[in-house]
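Removed from the display is one protein chain of the complex; every other protein chain stays in position.
Each chain carries a letter (A and B) given by its place in the written order, and its residues are counted from 1.
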Amino acid sequence: MSFLDVENLTLRIVRGPRILRAVSLSVDQGEVRGLVGESGAGKSMIGKAILGTLPRAIEVVSGRIRLDGTDLQTLSARERRRQIGAQVALIPQDPLTALNPVRRVGPQITNRLVDILGWSKDNAQARALELLDEVHIPDPARVMRAYPHELSGGMRQRILIASAFAAEPKLIIADEPTTALDVTVQKQILRLIKNMQAKHNTALLFVTHDLGVVSKICQSLSVLYAGKVIEDTDTRRFFAGPGHAYSQALLHATPKYTDPDDSLTPVPQQVIDAVEAEVAEFDKGLGA
Amino acid sequence: MLLMRSILARLVATCVTLFGAAVIVFFVIRVVPGNPIAMMLPPGATEDDIARLQALYGLDKSIFEQFVIWLGGVVQGDFGTSISLRQPVLDLVLGRLPATLELSIMALVIAVIIGGAMALTGTLRRETRTEAAIDVTGGMALSVPDFLWGLVLILLFGVLWPVFHISGRVSPSLDFDFATQFYLFESVLRLRFDVWADLVSHMFMPALALAIPLAAIIAQLLKQSLKETMHLDYVTLARTKGYPEASVITREALPNAVLPTLTLIGVQFTFLIGGTVIIERLFSYEGLGNMAIDAVINRDLPLIQGIVILFALIFTVVNLVVDMTYAALNPRLRHA
């Protein structure tokens, strides 16, 4: 059994349309799975559903999320949150807004260790310094005392990565962690996440719209369209030739770093029509 | 450096405001018809007596001369002598100030506790009936001024269910010699908790009356900024770290949401202090406001001037302090 198992997860806007349609996916320990889709495909919602941070307007219709074999729905809200806090970490999208502006950086890294996992302050402090060093932050002791606004975006993303790995979580959910960064910084951060993941042998669910990123760090990937998993495969096979017409079209619509002159083709209309028909078929099956 | 400059600018503005207030009060009350001196003398006093007394209080000079003399005195801490009480204004005013300060601060504390609790509960139970109930209660509390709340409290807790005192500051039967005018503070320092309880039981009703509208304002604004903050990424991140919702609110959202509320509390606190005038009257509380109304009724010009200037001073100082606290609490401003 994989560490994370999402089974037939269906979400909808309260009294509104579905936004996830029977999504199943799994991530093993040490595995990096990409979750790809256009914006609005619902890929961030999967991460939010796992973490328990869905907006109030969105409800779980059916499905199961298992963490290390434990069905999260069977836990009380408080216990569920504790479990998530102890085993899962999030690398957020926008490093500029993900650090509390009125608090120093140090406590924001150590607070989970001290408050949730019961570490001593000194141990947590030492661990934070060690992690900041691992993510190549110069002069970690000084950075720990700084306020977020004194640091650059790239620095802050490194801090958030350090903070995510600090508690040795079994699973990390990275929600478009490089989208908000400068292109030059993007590559470094990507490499950093990959290295950290390999070193700590963590399961990593990497949410992105960028197939180029997927090709660099993911072993497997799930392609999402309109809240439905269109394709679930390993990366090598996918880039050799995806099975689904939509995936193929998506791949053709992705710029290649190696060949800047390669002309891009948008996803053709008949492909979109075909996937839409699949989604409609699915909804009809559920009697919606 | 920038901070120093803005503080300096604020200080100058404060002085201008205070001077303006002094000018207005001084000239407004000198339009008073009726002769305050005549009221002080027994019937049958001669014109000579009146003239002598007027000279004594400086009322025989021109209005501008009076102003210059008075302002010169004020700068040196001399506010003149009360006509009706025949004591130096400064002594009288400083004697009553502690009572009003204690009342105002107690009211502020009550308002912050009630308003804060309402805001936190409303945020924790947002978009539920609980929040709607808090909104309706707050709306009511805000619509009705402290004067009316005072009367409602008198009826509820003074008459219907008499648990609190509704007049005075301390029970006359209490055998206790206060060394200062800060009764509440002193009773704690001298560990006389019986005295303290008696004082609180006198102050609680007027303080609550003053606090109700402010509590509603705090609840409204703090809840609004808390709810805005709850959508921010660092709050979501704290949730994923395993904190229960209540501590996410108090640890992550509150420190950021407090700043705008703080500025507002400053302005509103001056309104609250202004409210003590009528509330003290309503609860026969021996403070500055009660003395002020007596002074107006007795046409005691020096005393009125002294009290109004003191109020103006308190108001401007409170605003100044709030601005500085705001700057000190906001790390982005502090390092700018």
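We take it that contacts are C-beta pairs under 8 Å (C-beta built on N, C-alpha and C of every residue); 3 or more make two chains touch, one makes a residue touch a chain.
By our rule, contacts and distances are computed from a predicted model.
Chemist: Under which of the names "ABC transporter permease", "Lipoate-protein ligase A", "Amino acid adenylation domain-containing protein" or "Putative zinc-finger domain-containing protein" is the non-displayed chain listed in UniProt?
Modeler: Of "ABC transporter permease", "Lipoate-protein ligase A", "Amino acid adenylation domain-containing protein" or "Putative zinc-finger domain-containing protein", the absent chain's UniProt record names it "ABC transporter permease".
Chemist: Check the options B:Leu18, B:Ala117 or B:Leu259 and report the residue that touches the missing chain.
Modeler: Final answer for the missing-chain contact: B:Leu18.
Chemist: Quick one: which of B:Val170, B:Ile273 or B:Val322 touches the chain that's been left out?
Modeler: Of the listed residues, the one touching the omitted chain is B:Ile273.
Chemist: Where the complex has a chain not shown, which of A:Met1, A:Val14 or A:Val183 is the residue touching it?
Modeler: Considering the complete complex, A:Val14 is the one touching the chain left out.
Chemist: With the full complex in mind, choose from B:Arg169, B:His202 or B:Arg299 the residue touching the hidden chain.
Modeler: If we include the chain that is not displayed, B:Arg299 is the one touching it.
Chemist: So which bits of subunit B touch the chain we can't see?
Modeler: Touch with the absent chain occurs at residues 13, 16-18, 20-21, 24-25, 28-29, 31-33, 127, 132, 135-136, 139-140, 142-145, 147-148, 151-152, 154-155, 158-159, 270, 273-278, 281-282, 289, 292-293, 296-297, 299, 304, 307-308, 311-312, 315-316.
Methods note: only the chains that are shown with their structure count from here on.
Chemist: Roughly how many whole angstrom separate the Cα centroids of subunit A and subunit B?
Modeler: Distance between chain centres, rounded to whole Å: 53 Å.
Chemist: Name, in rising order, each residue of subunit B that touches subunit A in their complex.
Modeler: For subunit B paired with subunit A, touching residues are 126-127, 232-234, 236-244, 252, 255-256, 329-332, 335.
Chemist: Provide the residue numbers of subunit A that touch subunit B in the complex, in ascending order.
Modeler: Against subunit B, the touching part of subunit A is residues 51-53, 56, 78, 81-86, 88-90, 92-94, 97-103, 108, 111-112, 115-116, 147, 149-150, 160.
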